[in-house]
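Of the protein chains in this complex, one is absent; all others appear in place.
The block that comes next holds subunit A.
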Amino acid sequence: MSTQSTTAPARERPAQGGPPRSKKSWRDSDATAATVFAAPSTIGLTVFTVVPIVMSLVMSFYNWPAFGERSLTGTGNFSALLGSPEFRRVVLNTVVFTVLYLPLNLLVSLGLSVWIATMRRGRQALRVIFFVPVVTPIVANVLVWKMIYQPNGLIDGIGQQVGIDMPNFLGDPNWAMIALVTMSVWQGFGYNLLVFSAAIDSIPASLNEAASLDGVGPWQRFRHITLPMISPSMFFATTMTLITTFQVFAQPYLLTGGGPGATTETLVLFIYREGFANFALGMAAAGAWVLFAIILVITALQFLFQKKWVTYDV
């Protein structure tokens, strides 16, 4: 038995004046109960998370077809990936998507959350409205936008009406990525909007009132009160959004199929195709580790630079 489990309860119990026998059974039952309580999650996480992680590492060093003979290739998968122009293109596409998506998402969600906070009525309703596409199935969301972007679809239809020639958003290499980002921002920013709303709600009203009566304008109040007060939330939102943005899949899979050409082929789409269209599971596993490495490096960088702009104590 551990020292921790014997000393800590013993310190608390005497106050209750329990007899020594009950003290002992309390201790014993703690360890027994803990085993039973923690078992389902621990076993589940071991089988369905730890084992797959180890498997994934092993697989990435193998030529591992979904069906048939496996053979060790060492770092073959990784060097094949890093040497392949297709893979570099896919990484570049994912970076481009992120560079466009992240600032847009943050700008829209921050702007709207600040705007909504100035409302006297309907704040909750507005927040729920902007959150709707976050919870509706992404497949449904994507299909709606496919119809909006289509030739003769909503945008093109309106364009024809007013006499503007609309491009084929999903078929034009110059527009496909923009269409993808726009749709993704629409469906995703409601989440960060709620994160920022929660942070704004927790700013003491007296701070803004005092500044306002001192003649500080709205922009200055935003710049010097709101922004520093919600900077921890902005850090959280930026970090989480970056991680999920690198994993974008359903939008390119359904909206453009990665096309036209390979202009919207993203990393996860590539991993999916390698694994489950080409059945090269080893290659897919290696691709997934490259993705994970990129995410880790970026997250680490964010944590390093957070001191420069995140205010934790006001």
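Quick note on the criterion: a residue touches a chain if its C-beta (ideal position, glycine included) is under 8 Å from a C-beta of that chain, and two chains touch if they have at least 3 such contacts; residues count from 1.
Quick note on the criterion: contacts and distances are computed from a predicted model.
**Q** Which name from "Biotin carboxyl carrier protein of acetyl-CoA carboxylase", "cysteine desulfurase", "ChsH2 C-terminal OB-fold domain-containing protein" or "Carbohydrate ABC transporter permease" does UniProt give the chain that's left off?
**A** Going by UniProt, the chain not displayed is called "Carbohydrate ABC transporter permease".
**Q** For the chain left off this view, which of A:Ile148, A:Met166, A:Ile203 or A:Ala262 is in contact with it?
**A** The missing chain is touched by A:Ile148.
**Q** Thinking of the whole complex, not just what is shown, which of A:Gly44, A:Pro173 or A:Gly261 touches the missing chain?
**A** Only one of A:Gly44, A:Pro173 or A:Gly261 touches the chain omitted from view, namely A:Gly44.
**Q** List the subunit A residues touching the unshown chain?
**A** 1-2, 4-5, 8-9, 12, 16, 18, 26, 29-45, 48-53, 55-56, 59, 64, 66, 112, 115-116, 118-122, 124, 126-141, 143-148, 152-154, 157-158, 160-161, 186, 191, 194-195, 197-199, 201, 206-207, 209-210, 213-214, 236, 240-241, 243-244, 246-247, 249-250, 254, 268, 271-272, 275-276, 281, 284-285, 288-289, 291-292, 295-296
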